[in-house]
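With one protein chain held back, the other chains of the complex are shown just where they sit.
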Amino acid sequence: MTFDSSVVRRDFPVLQRVINGKPLVYLDSANTSQKPDSVITAIDHFLRNSYGPINRSAYLLASEATDAYEGARAKVRKFINAPQVHEIVFTKNATEALNLIARSWGAANLGSGDAVVLTHMEHHANIVPWQMLAAEKGFEIRWIPLTPDGQLDLSDLNTLLDGAKAISFTAMSNVLGTITPVEQIVSAAHRAGAIAIVDACQSVPHMPTDVQAWDADFVAFSSHKMCGPSGIGVLWGRESLLDAMPPFLGGGNMIADVKLEGFKCAELPAKFEAGTPPIVEAVGLGAAVDYLTSLGMESVRAHEVEITAYAMRSLKDRYGERITIHGPTSPACRGATLSIALEGVHPHDVSQILDQENICVRAGHHCAKPLMRILGVTATARASFYLYNTESDADILTDTLVGAFDLFGM
Amino acid sequence: MTFDSSVVRRDFPVLQRVINGKPLVYLDSANTSQKPDSVITAIDHFLRNSYGPINRSAYLLASEATDAYEGARAKVRKFINAPQVHEIVFTKNATEALNLIARSWGAANLGSGDAVVLTHMEHHANIVPWQMLAAEKGFEIRWIPLTPDGQLDLSDLNTLLDGAKAISFTAMSNVLGTITPVEQIVSAAHRAGAIAIVDACQSVPHMPTDVQAWDADFVAFSSHKMCGPSGIGVLWGRESLLDAMPPFLGGGNMIADVKLEGFKCAELPAKFEAGTPPIVEAVGLGAAVDYLTSLGMESVRAHEVEITAYAMRSLKDRYGERITIHGPTSPACRGATLSIALEGVHPHDVSQILDQENICVRAGHHCAKPLMRILGVTATARASFYLYNTESDADILTDTLVGAFDLFGM
Amino acid sequence: MPGLEDLYREIILDHYRTPRNRGELPPPARMAEGHNPLCGDEIHVYLDVQGDTIVDVKISGQGCSISQSSASMMSAAVKGKDINDVLALVKRFKQMMSIEEENADTTGEIDTSIKLGDLEALQGVVKFPVRIKCATLAWNTLVQALESPER
Partner (left out) sequence: MPGLEDLYREIILDHYRTPRNRGELPPPARMAEGHNPLCGDEIHVYLDVQGDTIVDVKISGQGCSISQSSASMMSAAVKGKDINDVLALVKRFKQMMSIEEENADTTGEIDTSIKLGDLEALQGVVKFPVRIKCATLAWNTLVQALESPER
């Protein structure tokens, strides 16, 4: 059912790059993914042939551009199985989508005495907007803690949800790879009368998504992590919630009328898309959705489970206790993101040594400082695999780490 | 001193497109501009060779991408003669930049009893954010009216500024083409103790910009109107103001530290760039700045004065009183944006008829409904010229309008 | 102008130049305002409804040839008619404009035997998708006016 990643790899121009005679081993897709030729070509072709405004002007270029932009929206709707196309709002990234929810839904619904539930494994994008709003509105932020193997500890979930108006949580940790039980958490939230917001940045690119099966209320993700261009993100929200929310940014396109005395909002999705949107970027995202769909998200997931299992096994076989892989041990309940700790070697030095062999991993806090504190580290070296990574990539990673132990081994 | 626009035109792939045997006459650049080959190629090349995250990870791709992204910031600084590179904040468009000012500077500085001064010719992007904030904070919005020939009527400027904390105004009207006296208004504002915010969306693409000569406090504009890609805009602000302002969107990159109890902001410009920024788009914008710089902004302006004079004269010679061109009559005090009214023909029908000859003009309210009401119309047909428009484009426009009079003439 | 004959039929231009039933009706006549936010077109529909009959109709507002002529033809087509017949006509007209109704199942069959008369001239608009909203603006506003109480 899965595909041959060495064939898929050929679709990605950057990955053909050779530096100092060595291939590029790109293991930073949890950060941002590379783009296939079909996405790059779609962008290029659109800019050379059909670029125009998307306000349904009467002329041909404008209607071609409008169709391309709205066509991308329709593709995204289908990709995540959202009920309605006008529930798909294009933002600049997932961070803006999460801020939009906090600023618009949150500011209208949260006050002192209220509570919002987050988890200890959230990305800063799903923490800071709530902290900013809480400082203003005076509601409480409650935290779901972690189990020792990096899962959410849901034993007190109902207590945490008691009296909460919203829970906002990641579907997959960008540090630990943990896949969280989205449906279980959403249904607990709904039983408690809270809405459920899913940060799907790490899950949408890597596995099938069905927002209706999740029964979520809002879902946010970014194009650049799913083979699409930078500069565009997605917010999906339930129509009834989006309709009731005040606008977020004000300006052109989001209005039905403007007078000196005040304005009237446009209908969805325009209401939340103020100003000239990321037109070219939507076209690129649409092409990325097509690309992923052609491979099949079930296959993408299957490939990632395989390569994760392979990489984890190779690392453990080779280095045993001298290496720690944070998070769940079973590849079946995690994504292809491996945060590794080498005994006696700092993550920054690990990534420096890997860079010598053109292996791209990220060393740092991965925008999850609260989680770092809980793990008791200031940083991890994170190798994250995607559909274009092969067993050979994993082998090069495993082999090259020897150099780090050689240099720093005490 | 000016260039040959028929040569410049060849740099733009879309403009080579022929539909039904007819060339494309793109006269909607005030809405969004077309992109030269150098910009499209820069984007393509970056995506194929150097795409990566811009967080200064240790590996080569990441540092190439970071250099490209920060290099674009440096180019933009130079292009508008901003004092410092960290005063340049990349946003998703000018609309976000204006919302950022209102939401961050405005929310921290404006309350009931305060006033903000706008003008009757503002774009919705410079009206609605202030209306939204005023509804919350209770300050007053005051309006600078227009003279009959579409200039700002500054006779009561000092009275309007009396007690105001800010004035926010366009450097060039996107409907009338009016160039406003930025320096005069800024200095009046400063004398009154107000800050001055310039919506430079329509001026930056079309004439030299020097924010220090303006002595402005904030300046906002968009890449897509200046030969760059969609998905990125620019906010320039004085360091002292930006430093004192609270953050706007919360998330990754904009923090120095995050704990469960709260966060600390990063330094400028990261403080205002939450989440993964428009990386590819910045590279494209950098290439657009290079392109414009190579032509010379003085030359761009000179070309536009020439073609505006030519088009206005041709239209008047041919149609006399049957055609009205809104706004200033002298090409020297206006941009190349002509909002025209044909006796007895609705703008929407004008643009439909022009579309038959592949002439792209926009019919509508141009996101300036208050201005439309003052002009006493619901819409105008707007032909806007840019560096790639030739006298032949103006001729085709003039000739084709005959058809509108033939069909609808009473 | 070649290519535009389908859009700008003579009868459309006639209604644009000489709009029928132009004006306003004083209260208590029903009234609704329609806007096309993209192009700024505005239409006000006034209805004097007695029992089940639209006794009088007036149209005001500004807009392009398509929206104005559609409004004029609409006013001529509904004046003096029974509300139920008018609602059936609205449905038939929107079908011609290839507008799919949401909840099509629940709103029942479209009566294709209804004669459109002059209105058929607007069929050409379908080839210009951007203009469909112009053609349907008056009709949506009519339905709103029918649903409004007397003033």
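Residue numbering begins at 1 within each chain, and the chains themselves are lettered A, B and C in the order written.
FYI, contacts are C-beta pairs under 8 Å (C-beta built on N, C-alpha and C of every residue); 3 or more make two chains touch, one makes a residue touch a chain.
Every value quoted in this text rests on a predicted model; they were computed, and no experiment measured them.
Visitor: Since one chain is left out of the picture, which of the remaining chains does it touch in the full complex?
Guide: A, B
Visitor: Who touches the missing chain here, A:Val76, A:Val89, A:Val305 or A:Met372?
Guide: Considering the complete complex, A:Met372 is the one touching the chain left out.
Visitor: With respect to the chain omitted from the figure, which of A:Gln84, A:Thr147, A:Gln356 or A:Ser392 is a touching residue?
Guide: The single option touching the absent chain is A:Gln356.
Visitor: Quick one: say which of B:Thr41, B:Ser63 or B:Ser299 touches the chain that got left out.
Guide: Of these options, the touching residue for the absent chain is B:Ser63.
Visitor: Provide the residue numbers of chain A that touch the chain removed from this figure.
Guide: 346-349, 352-353, 356, 363-365, 369, 372, 378-379, 403, 406-408, 410
Visitor: If the hidden chain were put back, which residues of chain B would touch it?
Guide: These residues of chain B touch the chain that is not shown: 55-58, 63, 255-257, 266.
Methods note: only the chains that are shown with their structure count from here on.
Visitor: If each chain is a node and each touching pair an edge, is that a line, ring, star, complete or other?
Guide: complete
Visitor: Where centres are the averaged C-alpha coordinates, which chain has the largest centre distance to chain C?
Guide: A
Visitor: Highest contact-pair count belongs to which two chains?
Guide: A-B
Visitor: Could you put a whole-Å number on the gap between the CA centroids of chain B and chain C?
Guide: Each chain's C-alpha centroid was found; their separation is 38 Å.
Visitor: From the C-alpha centre of chain A to that of chain B, how far is it in Å?
Guide: So the centroids are 31 Å from each other.
Visitor: Using mean C-alpha positions as chain centres, tell me how far chain A is from chain C in Å, no decimals.
Guide: 47
Visitor: I need the residues of chain B touching at least two other chains; which ones are they?
Guide: 348, 352, 363-364, 369
Visitor: Using the touch rule from the top of the page, what residues of chain C touch 2 or more other chains?
Guide: Within chain C, the residues that touch at least two other chains are 38, 128, 131.
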